[in-house]
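Removed: one protein chain of the complex. Kept in place: all other protein chains.
Every chain is named by a letter (A, B and C) in the order it is written, and numbering of its residues begins at 1.
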Amino acid sequence: MQLNRDELKRAWRTMLTIRAFEERVEKEFADGTIPGFAHVYLGQEASGTGVCFDLTDDDQIGSTHRGHGHCIAKGCEVEGMFLEIMGKAGGICGGKGGSMHIADMDKGMLGANAIVGGSPPIAVGAALTQKLRRTGHVAVAFTGDGASNQGTTLEAMNMAVVLKVPMIFVFENNGYGEFTSAEYSVGAKSLSERAAAFGMPAASVDGGDFFAVHAGMREALEHVRDGNGPYALETRCSRFLGHFVGDPQKYRGSEELAAARTNDPVLRFRDRVSEAALLAIEELNAIETEVRARVDAAAAAARAAALPDLATLETDVYVKY
Amino acid sequence: MQLNRDELKRAWRTMLTIRAFEERVEKEFADGTIPGFAHVYLGQEASGTGVCFDLTDDDQIGSTHRGHGHCIAKGCEVEGMFLEIMGKAGGICGGKGGSMHIADMDKGMLGANAIVGGSPPIAVGAALTQKLRRTGHVAVAFTGDGASNQGTTLEAMNMAVVLKVPMIFVFENNGYGEFTSAEYSVGAKSLSERAAAFGMPAASVDGGDFFAVHAGMREALEHVRDGNGPYALETRCSRFLGHFVGDPQKYRGSEELAAARTNDPVLRFRDRVSEAALLAIEELNAIETEVRARVDAAAAAARAAALPDLATLETDVYVKY
Amino acid sequence: MPVISYRKAINQALEQEMARDARVILMGIDVGGGAGGSGDVGSVGGVMGVTKGLYPKFGSDRVIDTPISESAIIGAAAGAAVTGMRPVAELMFVDFIGVCFDQIYNQAAKFRYMFGGKARTPLVIRTMGGAGMRAGAQHSQTLHPILTMVPGLKVVMPSSPYDAKGLLTRAIRDDDPVVFLESKSLYDVKGEVPEEAYEIPFGEANVLRDGRDATIVAFGAMVPRAVAAADLLAKEGVKVTVLDPRTTSPLDEEAILDSLDETGRLVVVDESPPRCSLAADIAALAVSQAFDALKAPVGLVTCPHTPVPFAPNLEDAYVPSVARIVEAVKKTL
Partner (left out) sequence: MPVISYRKAINQALEQEMARDARVILMGIDVGGGAGGSGDVGSVGGVMGVTKGLYPKFGSDRVIDTPISESAIIGAAAGAAVTGMRPVAELMFVDFIGVCFDQIYNQAAKFRYMFGGKARTPLVIRTMGGAGMRAGAQHSQTLHPILTMVPGLKVVMPSSPYDAKGLLTRAIRDDDPVVFLESKSLYDVKGEVPEEAYEIPFGEANVLRDGRDATIVAFGAMVPRAVAAADLLAKEGVKVTVLDPRTTSPLDEEAILDSLDETGRLVVVDESPPRCSLAADIAALAVSQAFDALKAPVGLVTCPHTPVPFAPNLEDAYVPSVARIVEAVKKTL
């Protein structure tokens, strides 16, 4: 299960792309170039990266309102994503979707989802397709601690067990759903224990550690691909920023906020990989430079891009009406 | 926890009333005097009776499509119930509700419910009222094995734990939701284990045994009334008839069907109580005669009763519009 | 031509399309007929027997019994559709839409638009509606207005065995999400239905009676009543056109407007409470686009603004009757 150098570089590139993308989103949002609101994934990079690392374009994920990281980890291009988030022509969804509705079917990215608990039932269906077609591929539903209490999520767990579909429920537990702590909102002892009681194996890993998430997913994939039905993986994460960009987070104490920042998945990966001399710090830095340049260029290009043609307002409602 | 003679008589009377009522419903349905469809409670009498035995009119229950037994156990009058089920004037709900919508607020009966999973959220609210008013009273939500998979039921469990309301989730597991077996539809090891994983104590009792159900409820009530939040009680029952009156039940093998009949809560109660000489067989029989006479008279009166006045079609939509 | 029931016509469309296309799967509560039981699984085929015989024929991979979890049923069907299957999900009674509506209108119906045209969601939701079964307030609604208003959905209301088969075949072959609303009071109605598969296109009204005195527009179970009303009126010398748009979305506006050009008088029969109803929708079409043709107030024959009552006499008074339709037409003359 040791990753080779290319794999490590790929993981680093993905995590950094998410980091750079979200930092840029934060900045663009402050500049007013991103309409609406933005929920960024800062602090959770290792979770999405680790979960998607061994997935192919033929495996599918359903995502959440906090979906940028999932998109990037699943292979969506940052150029199209920035265009989309800024509501521009050429965006991944033609500017019609926005931050909470990025999807890229060719990459197996079935959509961010602005309805909390919206994705798990859909992912059950994707997994059903995989099962019926005997592809060996899987579907993953990302949900948060908050979303874990939504009826749709809970019944999707039972449905997945009953239909024995190759699906992984990933619970990214960042401790908060909006302003309310998971300590309060989740009555169960833990998300993974509750999931296990639905009749599937469940594990909980340090979501700030790419290697832990990746190892957890390996086990999950093994179980799921063997036709044993679904699996649940909780990744315990830190949410660096507030619920949305601009949330002052007074409901979190300053100590807690400071502590969250210390569990930085990007720094932890860098330290671990360089200390173990798996990759040289120069290699890591070179990738960082390249990634940041690409992200910045994508953002700048998106800023300058045109809005969608007004004629598109009424297209794409139906394949044919 | 030993019941005295009066209490035993009360339990017997309740169970028998349910039995006689439902047998009469079966017959009336065959006669065509009951419109629509009827889901009877035959075989589950001990469950509703045991659950409601220590409840007062100020405790509340939310029920299901199979609600006649719950209504009777909670104190609704069979006269009004027959009128209601036959859609007659003077019915408990003026003939507007029917079998699946019998309610009697004065008795703490918040309604049968034709939506599977409809009652648990409502019962959480009733329990919230009890909690906020510090009454010491409780709310009970009845659900079946089938209903246990509905998202509304599942999220109500978490909500009840989080709000720490005095509520009892009663899962009447009769092995089937319509035609589908619980073995298939419930992915969890057991209903009570899944409920426990939500963060509340849960127990499972023999629902064919009044004494087991009653003892289970005593524990549940103790926990709940002490302000410890909700409790889950699974009662394992037999469904004598099909999902609705007239269902030929081909999906159940003949052995299973025969076995179901052997676990007869009414016979078991009679045997146990008479064998232990707690009540004489003559006493039991006298009550039976009386109960059956009352039920038969109620049904006959309801048959003869008038339909509701057409003017009531548009009343009772609002308190004031 | 064989004469079969509306129920059988639906069953036939399902069977033929499943045989034709391996991507077509059924899922829902008891559509197979009792998974996990100790007896004869597949003996039932749905609570109304509509899918009977399909489980024995196609097996548990294609006829999937589910737990009672409608959000997961519809959501899974949507997810399967968007990844390449062509699921037909059953929402037993349309009344249950409230526990899964999000997966219909926010998810399946919006995928394509939100994703800039990238998604294709060939999903059919079969469900049944309507009063008359003495099933009470939570099992007797129609609710087609809240479906019709959803951009991205198509909504079908078949009124005869022939239409049921042809429209369902079309729905299954369609690449957009379709809600197929069966009228439970029509299941036992019989009519001529070709043995072989055929499609009825969406958005094309059926003209059941042709007359120049007035136009009646009716949907689903109200169509036979509108026809009965027209026949009664014909005996009195009043000749009315009866239009069944067959799909409420898309709506054959042209057929309605053309007919109004001829008749100038409109009655809409809609089995639903009056507010924001399909009756209102058609009336609005008329008064916004055929104003000059209109010679009289539009007659709206709907249910009252109340839940569906249980008592048989109340329920009968609740649903638009032939007599009320006749009266409404006369009022426009």
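As a convention for this text, a residue touches a chain if its C-beta (ideal position, glycine included) is under 8 Å from a C-beta of that chain, and two chains touch if they have at least 3 such contacts.
Just so we're clear, the structure is a prediction, and the values are computed from it rather than from any experiment.
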Selected from B:Leu132, B:Ala258 or B:Ala297 as touching the chain missing from the view: B:Leu132
Option touching the unshown chain, where C:Met157, C:Ile200, C:Val269 or C:Ala283 are the choices: C:Ala283
Identified contact with the non-displayed chain, of C:Met27, C:Val44, C:Met114 or C:Ala135: C:Met114
Contact residue for the chain not shown (choose from B:Val25, B:Met159 or B:Val266): B:Met159
Those residues of chain A which, in the complete complex, touch the missing chain: 35-37, 87-88, 91, 93, 95-101, 113-118, 146-147, 149-152, 176-186, 249-256, 307-308, 310, 312-314, 317
Touch list for chain C against the chain that is not drawn: 71, 95-106, 109-110, 113-114, 136-138, 145-146, 148-152, 249, 251, 272-273, 275-281, 283-289, 291-292, 294, 296-300, 304-307, 309
Contacts of chain B with the absent chain, listed as residue ranges: 60, 62, 91-97, 101, 103-105, 110-111, 113, 115, 118, 120-130, 132-133, 139, 151-152, 155-156, 158-159, 162-163, 315-321
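Note that only the chains that are shown with their structure count from here on.
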Chain C and chain A - chains in contact with each: B
CA centroid of chain A to CA centroid of chain C, Å: 39
Length of the line joining the C-alpha centres of chain A and chain B, rounded to whole Å: 45
Distance between chain centroids, defined by C-alpha means - chain B, chain C (Å): 35
Where chain A touches two or more other chains, by residue: 151-152, 155, 158-159, 162
Sequence positions of chain C contacting 2 or more other chains: 66-67, 69, 71-72
